[in-house]
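Encoded as structure tokens, the structure appears first; notes follow it.
Note that one protein chain is taken out, while the other chains of the complex remain in position.
By written order: A, B and C. Residues from 1 in each chain.
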Amino acid sequence: MKNLATPASFVPGQPDMWAFVLFEAMLFTGYFSVYMVCRMQSPELYLRSQAQLDLRVGVFNTLVLLFSSWSIARCVQAAREGRHPAALRGAFLTSFLGLVFLASKVLEWSREIRKGFQFTTDGFSSFYYFLTGIHFLHLLIGFVVLGVVVYQLWSPARRSQELVETGATYWHTVDFLWVMIFSLLYVMR
Amino acid sequence: MSAGSDKRLLVAWLALSAITIASGALASLGGRDALRPNAALTFGVIAIALVKVRVILREFMEVRHAPALLCRLTDGWLLFTAVSLLGTYVAGIATS
Amino acid sequence: MSASATRTAPLPEASRSWLGRVAWHWRYDPKLELWIGWWAMIVFYQLYGLLFFLVTRIQPPPDPSFDVPRIVQWFGDRHHGLLIGFGIVFLITGMLGAVNALLAYSMRRMSVSPAFAYSYLLIYSLSAVPGMLLTCIALVVGAMRPDRDPRLISWLYDFAFMAFDGTMGVFLIGSLVWMAAILLDRNRVFPKWFGYLNLCNALTEVVVAPAWIFKRGVFAWDGAITWWIDMVVFVIYTGVFITLIRKMIVREDFGTGPLPE
Partner (left out) sequence: MTRRADGELILLWTLPVLAVLWISAFLLFPGFVHPMAPTMSAEEVAAFYRDPENLARIRYSMILFNWFGVGMIPILVLIVLQVRRMAHRTPILSYALLGCASGGPTLFLVANLFWLLAAFRPERDPQLTQLFNDLAWVTFTSQVGFLIGQCVFIALAIHLDRQPRPVFSKWVAHFNLLVAAALAPASFTALAMAGVMAWDGLVSFWIRNAAIALWIVVMGIVLGQAIYRERREPGVAA
């Protein structure tokens, strides 16, 4: 149905944002590969250190971000169909879920630090704080991006569908990078 | 039309969440006390993660409708990431 | 004003010889100031790579966990390279003025407030002092007296490399200023993707920060993440903006109209 309504092929948002997404994705592949190389040099130490992490928190974080991704995708759909109040609700729900992720990450960090699990503790902890930290920074930038989306949806005078879609693309990137980080830090053995 | 695309997004989201919970459960079944490298689990987890990323790219980010170039670039990235991560892991196991 | 008055007659043809072409551009090219800045940029970055990687051999950076005798030996191996190479760096520092001026000018062409151009100009004029010159001064002082107390030579070694890698703030904020200007610009001076690439570059400046914390491993100042990956991003970024600035200059059409205020 949808395939009939939209042109055969189109890029959502500015194609320029996709250049950013692919560049950042490559950069993270670089970080992940370095992590893997270091990890394979002393697998026992990494496993012992990894036991400090709470898998349930990781699963919760992932579910929250997947939820937020779904809600911003619905926001894009709604905006495309001219249902702007619904789109605005989607953008607000996404920001709220982003805040939930932010709060749970800060709580998790402070709990780990109190346990004596710090940036300089060992190889695994350095990568844990580095990867979650740099992802956190992307999340913070994501709030600015969501701000732009809300600003666009707010007034009938603006409502640039292109900017809404560009912002959504950025937010999904924050989500899928987390999916990789989750599997590499919390789950793999 | 709206209902159709909404339903598709909903299915994608539910599937992603279900896989996440399943892989979390799998990892805890693998035993948190048995802190041994587990190649099967690691392969499974990275493969699942890449599949999840692909679903996000294709469904949420609408690469499904994008020109072939973007599809190929994103798939190329996924393949490159899979090869470099799993390759490093295998090489690490082989040398240790 | 005067420029348009002298330009009523058609321009004479440029001669075919290389020297003749240079002379023609010197006399008649309305974009001469822009091209001087662009060539200063090309020459400066080429020399920079040559001097830092081949003449002084301080890049790729040495290991921060060297012990004191090894550091003294490191200085000994490069004695003349450091003194001559950094002599040339000191000689050509001024070219940075033209480079930064051209980058700031690109922002003046945009539809944003001049505040962006002036911030960028100030930040990057400031950046040369800690990010490059203090490093060179410390290494020159370390190299000039091989008989100095080895502990002091080791202090100069740390000072040099921490000044080089550890002054992240200037490049971080500089890239963000440029990014904001490009994304807000309505004159389409640069494509938007270059604005986003500025964000990538800014993020690598955050990634450098752990160099202050780790003495070995991938996060140290010679690490795979803090140095190698960041350097790849920086080289791509620099290559891209040199090309885009060239395109901007080629597109620029001053014609024979009046001079800007």
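We take it that a contact is a pair of C-beta atoms (placed from the backbone, for glycine too) under 8 Å apart; a residue touches a chain by one contact, two chains touch by 3 or more.
Everything numeric here is computed off the predicted structure, so don't read it as measured data.
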item: Displayed chains contacting the withheld chain; value: C
item: Chain not shown: contacting residue from C:Val22, C:Leu54, C:Leu91 or C:Ala115; value: C:Leu91
item: Residue, one of C:Leu47, C:Val68 or C:Ile137, that touches the chain absent here; value: C:Ile137
item: Residue, one of C:Phe52, C:Tyr105 or C:Phe161, that touches the chain absent here; value: C:Tyr105
item: Residues of chain C (touch criterion as defined above) contacting the omitted chain; value: 1-3, 6, 30-34, 36-37, 80, 83-84, 86-98, 100-102, 104-105, 108, 121-122, 124-126, 128-129, 133-134, 137-138, 140-141, 143-145, 148-149, 152, 156, 254, 259-261
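Everything below uses one rule, namely that only the chains that are shown with their structure count from here on.
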item: Distance from chain B to chain A - Cα centre to Cα centre, in angstrom; value: 14
item: Between chain C and chain B, distance of the C-alpha-averaged centres to the nearest whole Å; value: 40
item: Chain A-touching residues of chain C, taken from the complex the two chains share; value: 191-193, 195-197, 199-200, 203-204, 206-207, 210, 213-214, 217-219, 224-225, 229, 232-233
item: Touch list for chain A against partner chain B, complex; value: 1-3, 5-6, 9-12, 18, 22, 25-26, 29, 32-33, 36-37, 39-41, 43-44, 47-48, 50-51, 55-56, 58-59, 62-63, 66-67, 69-70, 72-74, 77, 81, 83, 168-169, 172, 175-176, 179-180, 182-184, 186-189
item: Interface residues, chain A side, partner chain C - complex; value: 14-17, 19-20, 23-24, 27, 30-31, 34, 38, 119-120, 123, 126, 130, 134, 137-138, 141
